[in-house]
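The complex appears here without one of its protein chains, the remainder shown in place.
Going by the order they are written in, the chains are A, B, C, D and E; count residues from 1 in each one.
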Amino acid sequence: MRLFRRLLPHPILTLLLTLTWVLLTSTWTLNSLVFGFLLGLLIPFLTQPYWPQQMRLKNPLMIIEYILIVLYDIVVANLVVARIVVFKPNAKRQPAWVAVPLDLLTPEAITVLAGTITMTPGTVSADVSAEGHALLVHCLDAPDPNAVRDEIKQRYERRLKEIFE
Amino acid sequence: MNHFLIAPVVLPALVAPFIIMVVRHHMDLTRIFSLASTVLLVAISLVLAAQASTGEVQVYELGNWSAPFGIVLVLDRLSALMVLLTSVLALIINLYVIGSGWDKRGANFHALFQFQLMGIIGAFLTGDAFNLFVFFEVLLIASYGLMIHSGGTRRFQAGVQYVVYNLLGSTLFLFALGTLYSVTGTLNMADLAVRVAEIPAEDTALLRVGAVMLLLVFAIKAAVIPLHFWLPASYANAPLPIAALFAIMTKVGAYAILRMYTLVFGPDVASTEGLAGAWLMPAALVTLMIGAIGVLGSYRVGRLVAFGAITSMGTLLTAIALFSPEGVAAALYYTLHSTLAAAFLFLVADLVSERQGIEITAQRLMPQSGLIAVLFFTGAIAMAGMPPLSGFLGKLLVLDAARDHDLVWWIWGTILIGSLITILGMARAGSLLFWKSHSIRETDGPQETQPYEEEANEQDELQQRPRPAALPFVACFALLSGLILLTVFAGPASHYAEATAAQLFAPEIYIKAVLGKVTP
Amino acid sequence: MFFEYLIAGFLVMAGLFGFVGSFGLLKLNDPMSRLHAPTKATTLGVGGVLLASMLHGVVVEGHLSLHELMITLFLFLTAPVTALFIAKVHIHRHETKTSLPKAGEDGIWATHNVTETKEAPAEDQQQG
Amino acid sequence: MIITYATLFAFVCFALAILMNLWKIISAAEIADRILALDSMFINALALMVLYGIALGSEIYFEASLIIAMLGFVSTVAYARFILRGNIIE
Amino acid sequence: MSLFLIAALPFLGAVFPALLIRAGRNASASAAGLTSFLAFVGLMLHAPAIFRGEVIQVGVDWLPALGLNANFFLDGLGFLFASMILGIGLLIILYARFYLSREDPMGQFYTYLLLFQGAMVGIVLSDNILLLLVFWELTSLSSFLLIGYWKHLPEGRQGARMALAVTGSGGLAMIGGMMILGNIAGSYDLSVILQNKDLIQASPLYLPALILILLGCFTKSAQFPFHFWLPHAMAAPTPVSAYLHSATMVKAGLFLMARLWPVLAGTPEWFYIVATTGLVTMTLGAVIALFKDDLKSLLAFSTVSHLGLITMLLGFGTKIAAVTAVFHIINHATFKAALFMSAGIVDHEAHTRDIKRLGGLRHLMPVTATIAIVAALSMAGVPPFNGFLSKEMMLEETVHTLWGGSHYVVPGLALLAALFSAAYSFRFIGHVFLGPIRNDYPAKPHDPGFGMWAGPAFLVTLVVLIGLFSAKLAGPLVAVAAGAVIGGAELPYYSLKLWHGLTPALYMSGVAVVGGLLLVKLHAPLIRAWNAAPRPEAKQIFDALMRGLTKLSQLITDGLHNGAITRYAFVMMLFIIGISYYAYASGTITAPTREVQSVGPITVIAWFCLIVATLAVVAKHRQRQLSLVLIGVVGLVVSLGFNYLSAPDLALTQLSVEVVTMVLLLLALNFMPKDSPIEAPMWVRLRDGGIAVVGGLGAAALIYALMLRDFALPSISEFHLANSYKGGGGTNVVNVILVDFRGYDTFGEIIVLGIAALVIYALTEAVLGSRVRAYLLNRKPDMPQDGDAHPMMMVVATRVMMPLALMVAAYIFFRGHNLPGGGFIAGLIAAIALLMQYMASGFSWASERQRMFYHGTIGSGVLIAAATGLGSWFSGSPFLTSAFGYLHWSPLEEFEWATAALFDLGVFLAVVGAVLLALESLARFAWQPGMSSEHAMDINPARDDAAEAAEAKGEA
Partner (left out) sequence: MGFLNIEFLVASAVGLLTAAGIYLILRRRTFPVILGLSLLTYGVNIFLFATGRLMVDAPPILNKYAEVPYTDPLPQALVLTAIVISFGMTAVVVMIALAAYLSARDDKIDMPHHPEDEGEDA
């Protein structure tokens, strides 16, 4: 087991990288798998020092749900935002800053949250607070900033909390 | 396959990375490896020279791809001669640099030095036009590093100019190569020769543009006026032993002109007729004169010698611009001479400026003044082309070769008057540096008020430097012996030069060796 | 045929969103709002193209290639960072501590959290 | 056939988008806007290249898009960091 | 003794005095003397043969290509001169031993003297005019050293440089003349040239050759108007003056005129140039000499005058004049050397050479006085001394010489010269030695030791003996020497004796002596008149000329090379464009052979972006960061273009290079001003714009013309396409070319990268080792900084990207041989992956994680590439021969291996190392204390909260 750990310090990463290799080469052969696996062993070994603390996932399965929700939101928000951009006069638009207090603590989780906020059109994560306990979000058109904040916390942060912490 | 051809390129290319990887922090080991490599290089060059002296042209097909599809190295008398000259010079300068401690004044000196040799030798040996470009870049970028070795404001400023100017030259090189490739469909020099000869007479304009741009590139390296402006500041502000090594670099330009304009765009090729002749000769003569005037007008030691180097390039190019076997033979003899002479004088200039600064002014009597004065005097004689040293013989050869040229009076006049001005300039400098100092007593203190703080500082550093050992003098005397040997054995040397010129003017031998076929 | 229409649909959608993204860059009148626009180009714009490309590979060319997923992955990783930095530039140059909402318990947003420059260090300190 | 038209449509859209990006890069008052426009241009160019691959039915041009997706942001971040910190690697 | 040895002995011996000076002054002098003596003896061994009329020849090829042979010959003329050079040289060596003071570096003196002696002997023994030129210029150089021997005296330094300038330039002119002469005669061997009088004199180049050669002779022999250097050369120690200006250097010009007399003389050109110059010089020198108060100046101008005399005689072109010239050469050498040495003795003992401060020395130093008086009388042309004889013969010749149809010009001026000659000689005697003893000498004079007066005494003995027994003593020598001068023709009738009867010459001599005495009497009023008369001062003219020349050179040099690379580059562009246009215009061009290819709107839009962005870079180039952004656009469009035009490898490379370049530029810009001021005036910008437009149009036209033409010859790349897979094992032909067909280029290319990194490293060391370091450490950012140096999101994103990016790098690397990609691009991607870490978490933090030894990375890259290349030696193939094959390991499918991949690995490593070393260097510039952080990100609630909690716990 210890030997296994030695050889395979990041089994998930190795797996992901092997998959990446197969994706990249788009060749579904044994050669490709073996070679990808070898690289999947080597590269984590090389990059490990840059990621000193191991990321722990408490609830990996929820990721799928999260992804689906985000994808759905992206599509919807895109349409909404496109309408705002094209049709709504600037004067009628109500851009706003929203401060989102964070319950998340791990950098990875916060980053995913911020990324989600940015990737769903209409909101952009613009900054974090000095100690990392709040997120500054800018909204393209938010007559009610508090609603935005609550939705972020409800829809995304809650789920991320479950996944990561 | 004669692996000796690639050896002088691969040897420094292996030693340099070895030095930076393994012995970078051990100066003594670094020196030993660098020196040993240079000694070995001389040995290899001797073998090559011996092989080339049979008159056979040898070809080395890199990657086992035959010309013109792969890159080939070609060894003929000319390339062997240049490689030998380079490695001998390198050995001597290496000794000097080690002896004077210059190599310790900045990082990575020996690695850059080895790479510099690799670049120069690679350029001499290659038979491929684009590969010539690559090795030009190798030698240039190494020279950038050596030029700014140990730093300092003026050196950096001059370094920027040197790099920028040469980058323009490199760009022009690519324009020229692109044009030539587009017109001829090849990059191999022998193949170029074959194809250029086949270009139909009604379609020469674009080929001519390519050919002349190539000539201009080489003219930049060879410091032909008005493309010489990079040289004085670069050489004068470089560490002077490096400037001594650079004496061979201008010759790379001259070599390339010689190679291309005998092999590819030779005097008999109709489509590129009159490209070089029309302006190269006047330009060479003006170069010579501007150099001589510069010698007289210099107020710094390095600059003095730099202009001396320009003068000698002017003389050399005058001989080349004759484009006759006699002219080329004279040029080759003069190349040997002027490389050694310029290097010699640069080393002497370094001895001087290490002791009393870079200005040509009377200072307190420097240590070893008498010996250095003798060296300077001999160097000046060599540089100015005065008897009895080889410079005089070289000049006579050039004068003699020019006697049937249309511009013979201009050539003779310029060379002779140039010599006069040079010797006046050298006499002025020498008498200020070595004689006038006898009339300055120890108590007088330094004469000059320093123009600005920076230099005052450099002056301070200069006082603190340890006094150089005997090795620098050994290097100087080695170069001097080279000049003397070249004088005494002028007959054999000029005979080799003649044979080389004859080989150059019979390009079909080269072409047959490379392509395995004769010019149609 | 269905797949061809699907591909075409993706492409048209991609084109539209791509266009709108850059159009917003011109049309929107305040800098932070403009920052929203390109997000569409990266998501549905490029996303649509990539989807179309993958489908095209399978349907038209007849072989499965999923390396478009790699592009998507990289874009989703990098776009938020890009946006963050551009937003920070804006905040750094144009927003003040008071023009932004309160930063909760930390009191200040990171961009404004400038520690006073330290005393000039002594020269003899060795480099780390 | 329809794919061809759709591709062409997307081509034109993204090309126009690039033109608008260019306009913004040239004319914006704020450096942040210029950086943003350049970043958008990178993304649109990426889309163009993928479209080109679709149009030609070739995968050979694909890696350029991959490189843009992976590296394009490095320049953008570098520009922004330059304004924010001066030193982009500290 | 072989002539070789005679010529070489002084040179060989020259090293000994300098070396032996450590053993004492006597040793040094003895070495010099012995050398001279041996050479002299060697010469004398040939005397019998010479007097038999034989010519001794010896030769060896030196530079046959040129016709420069080390051929020597000894005939009467050479013998005469060689014996003077060596004989008087011996006396000078002896004299100098006692003359030079303890402070003078005697070893140097004798070394220089022997060098000079060797050069002189070389001149007179050369049987090859090129060889002669070698020695000729050597005399200029060695005399430079001798004249400047007293380095601390400005007069010495200036005199030396003046002599060098004048004689050196004459020598260079002579080179031209000699080359012409040799070309006319078809040989540079004197013995051949001397046989070709008719050929030479008939040549249209006769006159140029004559003028050029005479320039050499006249400058060397101090003929008017080049006479001025000689008096200034008197700053040299007296032995030098005595040697150079009596028997040797100045006589070299005479020697050469005599040597070439058989082929050059006898024409009107020769007569009018040579005789007139001689005549004028003789007269002028004599007149000036009378008014010189400095003993050595007086003697110098007297020398000028006598040289003029001999020149004039040679110029007459008659045989009898030539004989006279030879005779006077001998006589002048004897009395003038004696006089110089006497003057030196006076100077040495009385510590002054100023005639006005001397007088009455006859009483104090009788020996010296006797010697000097006899020599001076000879110089004055007073019988029975030898000077009288030759002067008599000279006057006789003048009487028979017509100048421009006049009978009186030559004898009249000659008489005037003789008169002044007598006058200055009498003044020399009268004002120095006669008269009462004074009590205000700077030092109490007395006769020196024997060593010092032995030399002059010997010479004066000759003066007397030759005067009395001329036919016996000097006759044979004159005969053989003159015989050589006139080229073996029959000697005319002449007799060397005191009494020829009452000839016109005797009357003239009488007038000269009487008139001379009269002039000495009238000296006081005359010198007042002389001093009042305005006359050009040669030294001032020369100095002004040299200063002007130097100033002009400085102006030209500094003006041309003023450090303004903007102008250098402008000139370069102009020249390149001009010459290229000339090349184009002088050729011919046919109509295009290819059709243009149409484009769609997308391409035009991309092109439009490129154009606009490029123009914007130019327009906005002063805003530096903005122009970088704009260049980013240019780079992007160029990459798109490469991709569009079937060059995916180029697109990939361009894109990744772009990123690294941008980062480097931004890193550098951090330290530099962020804007460029407008500095060039409008006209300069217009000018630059003009040349830029012309250059751009040229480049565009050239490539347009090239693209529209198919030249008849197929490209070699057809071979590459055909053999890439078969011979190189790859389907990506570009990559196969890079790593195989032209792998040697790539080898050079990675070395360029490696060197670049080494240069950058060395430069960083140099900068950080200078005062700049303090500035950098204390540098304040020039723009306000934001508060979050290492943002959390960036850190997290790059952490995730790092393994992915490396994966992509691996992918790009391995596919390169068959699909776009390869080691270089992969290297850049890997480097950028690390760069992302650096940007996110700071350099210090990141590089601590990865103690990568960048020098080693570069080195190993180059070594791997080289080793791969060398590996092919084992199979007997040339450097960089690739090999590839296919392996089948069950259960895997077949896969390809290729040494090219190993080579590409070298490329990869070199690129990674080079990029990172460059970045590291810039990071070191930026490093300031307090910058390195132990944390990857500035803000991390997980970390901070945990710490706070722990702290709270601890407190509790």
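Everything that follows uses one rule, which is that a contact is a pair of C-beta atoms (placed from the backbone, for glycine too) under 8 Å apart; a residue touches a chain by one contact, two chains touch by 3 or more.
As the structure is a computational prediction, the values presented were derived from the model and not from experiment.
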item: Left-out chain, listing which of the shown chains it touches; value: B, D, E
item: Residue of B:T361, B:S390, B:S419 or B:T487 in touch with the missing chain, whole complex considered; value: B:T361
item: Residue of E:G695, E:G856 or E:P929 touching the missing chain in the full complex; value: E:G695
item: Listed residues E:L5, E:A489, E:L552 or E:M672, member touching the removed chain; value: E:M672
item: Of B:Y96, B:F113 or B:Y181, the residue in touch with the unshown chain; value: B:Y181
item: Sole residue of E:S2, E:N26, E:S406 or E:T566 that reaches the chain not shown, by the stated touch rule; value: E:T566
item: Contact with the hidden chain (one of E:T352, E:S586 or E:S717); value: E:S717
item: Interface residues of chain D (partner: the chain not displayed); value: 56, 58, 60-61
item: For chain E, the residues touching the chain missing from this view; value: 154, 157-158, 161, 543, 546-547, 550-551, 554, 558, 562-566, 569-570, 573, 594, 596-599, 603-604, 607, 610-611, 614-615, 617-618, 621-622, 624, 627-628, 631, 634-635, 638, 641-642, 644-650, 653-654, 657, 660-661, 664-665, 668-669, 671-673, 676-677, 679-680, 688-689, 691-693, 695-704, 706-708, 710, 715-717, 720-721, 724-725, 731-734, 737-738, 741-742, 745-746, 749-750, 752-753, 755-757, 759-760, 763-764, 766-767, 770, 772, 775-776, 818-820, 824, 914, 918, 921-922, 925
item: Chain not shown, touching residues in chain B; value: 130, 134, 137, 141, 144-145, 148, 151-154, 156-161, 163-164, 167-168, 170-171, 174-175, 177-179, 181-182, 187, 233, 299-300, 359, 361-362, 428, 431-432, 435-436, 447-448, 451-452
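Throughout what follows, only the chains that are shown with their structure count from here on.
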item: Mutual neighbours - chains that touch chain C and chain E alike; value: A, D
item: Chains in simultaneous contact with chain B and chain D; value: E
item: Top chain pair, ranked by number of contacting C-beta pairs; value: B-E
item: Most remote chain, CA-based centroid, reference being chain D; value: E
item: Most remote chain, CA-based centroid, reference being chain B; value: A
item: Centre-of-Cα separation between chain E and chain A, whole angstrom; value: 72
item: Interchain centroid distance [CA atoms averaged], chain A/chain C, Å; value: 13
item: Multi-partner residues of chain A (at least 2 other chains); value: 20, 24-26, 111, 114-115, 125, 127-128, 130-133
item: Shared interface positions of chain E, touching two or more other chains; value: 785-788, 791, 793-794, 797, 801, 804, 808, 939
item: Which chain pairs touch, all of them; value: A-C, A-E, B-E, C-D, C-E, D-E
item: Chain E residues within the chain D interface of the complex; value: 601-602, 605-606, 608-609, 612-613, 616, 625-626, 628-630, 632-633, 636, 639-640, 643-644, 648, 651-652, 655-656, 658-659, 662-663, 666-667, 669-670, 781-783, 785-786, 789, 794, 801, 804-805, 808, 812, 819-821, 825, 829, 832, 835-836, 838-839, 842-843, 919, 922-923, 926, 931
item: Residues of chain C touching chain E in the complex; value: 70, 73-74, 77-78, 80-81, 84-85, 88, 91-92, 108, 110-115, 117-118, 120-121, 123, 125, 127-128
item: Parts of chain D lying in touch with chain C, wherever the complex brings them together; value: 2-3, 5-7, 9-14, 16-18, 20-21, 23-24, 30-33, 35-37, 39-40, 43-44, 46-47, 50-51, 53-54, 57, 59, 62, 65-66, 69-70, 72-73, 76-77, 80-81, 83-84
